[in-house]
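Quick one: the structure is below, questions incoming.
Every protein chain but one is kept in place in this view of the complex.
And now, subunit A:
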């Protein structure tokens, strides 16, 4: 009688529960294991992640800087915008090794044309007329400065000679822009006049 009860007690209820709990945990661990290990290996992949928003930020500040060089620099300093900016300004970026080919960000495809053009060794700096889009404001050669200043006042109530400080932020920006444009156009006009005078002198010399 008592002999018959012994096999029954070898597997009592607490033991059964323990086995169930352990089995459950084992299954849980097995199921959750693969995804977590995959994600950790993805984040710790050998090339550090590049924050393209930051790269864009620097590239917008310095359109003439090579994008690959910016990425190279930021990858080495841990994506520090300030440090990269500083380096561009102080001594320029190092040229990345040819083997360094950063993956191009997907959002850069619309501006891919601009990037390709920058890579293709075009002159780094456009002239001021192109840069400030002033070609439409260039007065034809030979026009008197009077006519020019008349056409300049496309924005009313502007007294070009008298500097003023507007309380309005956008107005101030406009004023600054106008002063810049005037300075460039004026310089161009003077240089043109000078060159015309010079060619006239040269012609006179030729005749004499």
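Convention: a residue touches a chain if its C-beta (ideal position, glycine included) is under 8 Å from a C-beta of that chain, and two chains touch if they have at least 3 such contacts; residues count from 1.
Going forward, contacts and distances are computed from a predicted model.
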Absent chain [UniProt protein name; select from "ubiquitinyl hydrolase 1", "Ubiquitin-conjugating enzyme E2 2", "Eukaryotic translation initiation factor 4E" or "Protein FMC1 homolog"]: "Ubiquitin-conjugating enzyme E2 2"
Option from A:15, A:64, A:101 or A:199 whose C-beta touches the chain left out: A:64
Residues of subunit A in contact with the chain not shown: 61, 64, 85-86, 88-92, 123-125, 127-131, 135, 163-165, 169, 172-173, 175-176, 179-180, 183-184, 187-188, 190-192, 194-195
